[in-house]
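Of the protein chains in this complex, one is absent; all others appear in place.
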Amino acid sequence: MNLYEFCYGIIHWLVDLINHLWYWLGNVFPWWFGDFFNAVGDLAASHGNIVVFTILLEVLVILIIAVVNVLNFIWIDRKFMGRMFDFYGPYYVGFRIGGWLQNIADGIKLFVKEIITPAKADKIGFYLGPVIFVSSSFLALSTIPLGRNFGIATNPSGLGVPASALIAFAFFAIAPFAILISGWSSNNKYTLIGGMRSAAQMMSYEIPMLLTVASVFLLAGSFDFMDIVSAQHDIWFAIPLALGFVIFLVCLVAEVEIQPFDLPEAEAELVEGWTTEYSGMRFGFFMMTSYLRGYIGGALTTALFLGGWHGPALIPEPIWFLIKAYIVFVVIEWMRWSTPRVRVDQLLNIGWNRLMPLAMLNLLIAASMKTMGWF
Amino acid sequence: MGERGTRFLREGMERPASRIDDVPEEKVIRSLIDSFPSTVTDFKKLGKGVVRARIARRDLYRCCKFLKDQLGFEHLSMISAVEYDKRFEIVYHISCYGSCLLLELITSTPKDDPSVDSVTSIWGGANWQERESYDLMGIKFNNHPKLERILLPKDTLYHPLRKDFKGGG
Amino acid sequence: MDLKSRPNNPSLGNVITFRSKDFVKWADGVLEGVLRRSPVGSGVDYLTKDFFNWATRNSIYPLHFGIMCCALEMAVASAPRFDAQRFGVIYRSTPRQCDVLLVNGPVSKKLKPALRRLYDQMPGPKWVIAMGECAISGGPFYNSYSVVPGVDQFIPVDIYIPGCPARPEALIDGFIKLQKMIKESKKGLLTGK
Partner (left out) sequence: MWINMGPQHPMTHGLWNLRIKVDGETIVDAEPEVGYLHRGIEKLCENRTYTQIIPIADRLCYGSSLTWSHLYCMTIEDLMGLEVPPRAEYIRVVSIEMQRIASHLMWLAAYAVDLGAMIGFIYTMRDREVFIDLLQALTGSRLTYNFPRIGGVAHDIPPNFERDSLRACDYMEKKLKEYEDLFDGSKVFMMRNQGVGVLRKEDAMNLGVTGPPLRASGVKYDLRKDMPYSVYPEMDFEPATHPDCDCYARYRVRMDEMYESCKIIRQAVQKMPKGKWRTVAPRNAPAGTGLGRVEDPRGEGMMYVVGDGTDRPYRLKIRSPIFVTVSAAKKMLVGYKVADVVAIMGGLDMCIGEADR
């Protein structure tokens, strides 16, 4: 399935429809009125316009897929947790389709709730925090293709963004600043500590993570998701770079702040961490975005290590990709619900003293494999 | 009483005379009498391993120090204050990890000056218990590091466990 | 025209002298008036009322706040045997993200201001459940010098769950009663009707 062509087709059909209207108007009205309408029709039908609208439509499609996936993820999270914990999870809501509607109910309820801004909060930071957090995460999502032809692209055969993997990681790394901003501006001690912890944690795990990603870049010889995935046609990078895969997973868990490393929102000591003062839909956005980051994490792992959309041709490519992302997410959830939380100094210790040297070693392995000419 | 083990027997039930010397409570009583001949009085054995004694208010601190340092009473279990018509009695239950003894040390203080020496510097565990006695009964403990209300709000005016307080209960 | 004596909600007459904040306030007021009083508001409400009500009653977040015995039953209610999560009941630790204040024990005079503050910190719409005798009337401590006899003396209570302590089934029943109550008091978001 080619997303670009699909969207292009739809947009082209729509533009044609509108153009016919303009040309009909041009025929109906006499003299320079008619010329004007004809000119407008020509302008609207230009290739550039259609491409722009196509990209917008692609963005919309990817956004919808992402949101639906996030709803699924929350549902899977709850149900999987329920299965691990000997209970059902959400069940009685709505039409009783396994409690899937619970997320929608939660979201709508948060939408209806009052939004409180604490009197002593720093208003600008308090408003800006969620905006940066949500938008940067969605931006990171925009660069990840779900299939060979299923991403946000400017032409039928590939991605619109060169070096898309780099850009994805760049956007992915903006979130700690948003957390820091919102934690500081909430004017609450718990949020402040949560924000500081988040900054320290993300800084120290970003580096080993990017080092492992660098080893993938080295093997694939490209910064582009398309090339990286197509380089894994014969063998997934998770096999030669098994060490890197593990490091990447650990760092990922730290980056998306879930259980063993969820210090910024450590429920036991910091109430709700840096989201303590947020209420209503702002909190809803935070909650959704944390799962969205889980989805992005799964997608990144899939694209970098698990062969992306490669799989038997019976199932379409995007579905393969999503299946793998879901599996990664479930593994992360498994860790989440069964391990205690580490302490902040231990976390930094793991990051700097264990993961850094291992990531270096991994890079060395990748480099030597490249020089041996195996890839 | 040995088999069913026990609860603290009533006074009057006596143990075989031949074993009295072996029982550590006798040693405790003896050394207390030797060291504080005039102030520690009124010994009574309440049961197996439980001894009651009364002590004059002025010698309380010295006696407690002696108990801790010389006799090995390392654990202050409980400080209770009881109000009577003319006096407050402050009851210290002090026990010893080694010989499993419990000493019930009673000191009394007149109603118009309810104050005794604090034993916080001897047993750290006495800190909050003394604060509690101050809070609920209004006993002042001299030399206490931080004698403030602990259970009730800071601005409370009454001491609820006193008999003249009729509000509730 | 005296600039200093600008009214808070100026009419269109002195629109020239608006500051930006005033303008925002004015626009807000006008929009709100349009939404609240015109058929637009009631139409939107008519369409969304049921949906919002369904969402609100199916996603109840109580505050994770244990006072006494009933707190243990509250914990048990979210454990496997009773599993309150089936009904969308999830405990949140901060009052900012909660709908229900679950008072599950006697409120002492020292706690009273703190509890009132917690209630005030919660965003509306919010409800209060008094769980157990102590929260309803003071229970066995009704005549104590230190216990407020009943939490409804200073917080409006919606659901009373009797029992000393109330059993987890009773708590779940209380949540279902609350759902019914929310369903009956259906209100539009904009017009409040």
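The letters A, B and C name the chains in turn, as written, and every chain counts its residues from 1.
Quick note on the criterion: contacts are C-beta pairs under 8 Å (C-beta built on N, C-alpha and C of every residue); 3 or more make two chains touch, one makes a residue touch a chain.
Nothing here was measured: the structure is a model prediction, and the numbers come from that model.
J.: Where does the absent chain make contact, in terms of the chains shown?
T.: A, B, C
J.: Write down which of C:V30, C:L47, C:A75 or C:M181 is the residue touching the left-out chain.
T.: C:A75
J.: Touching residues of subunit A against the unshown chain: what are they?
T.: 81, 84-87, 189-190, 193, 197, 259-260, 262-263, 266-271, 337-346
J.: Across the whole complex, list the residues on subunit C that are touched by the chain not included here.
T.: Against the missing chain, subunit C presents residues 63-69, 71-73, 75-76, 79-81, 93, 95, 105-106, 108, 110-111, 114, 118, 140-141, 143-147, 164-165, 167.
J.: For review purposes, identify every residue of subunit B that touches the missing chain, sorted by number.
T.: Its contact residues with the unshown chain are 3-8, 10, 46, 49-50, 74-78, 80-83, 91, 93, 97, 100, 102, 104, 123-129, 132, 136, 149-153, 160-161, 165, 168-169.
Definition applied: only the chains that are shown with their structure count from here on.
J.: Most remote chain relative to subunit A, going by C-alpha centroids?
T.: With centres defined by C-alpha atoms, farthest from subunit A sits B.
J.: Please find the two chains that have the most C-beta pairs touching each other.
T.: A-C
J.: Determine the chain that sits nearest the middle of the structure, using the mean of its CA atoms as its centre.
T.: Most central by this criterion: C.
J.: I'd like the Å distance between the centres of subunit A and subunit B, where a centre is the mean of that chain's Cα atoms.
T.: 67
J.: Report the inter-chain centroid distance for subunit B and subunit C in whole angstrom, where each centroid is the mean of the CA atoms.
T.: 50
J.: Mark out which residues of subunit A touch at least two other chains, giving numbers and ranges.
T.: None at all.
J.: Quick check on the complex: what are the subunit B residues that touch subunit C?
T.: 152-153, 160, 165, 167-169
J.: Name, in rising order, each residue of subunit A that touches subunit C in their complex.
T.: Listed in rising order, the residues are 78, 82, 85-94, 99, 101-102, 104-109, 111-116, 267, 271-272, 275-280, 283.
J.: If we count contacts the way the header does, which residues on subunit C are in touch with subunit A in the complex?
T.: Listed in rising order, the residues of subunit C that touch subunit A are 51-52, 54-56, 58-59, 80, 83, 85-88, 92-94, 96-97, 99, 121, 123-125, 189.
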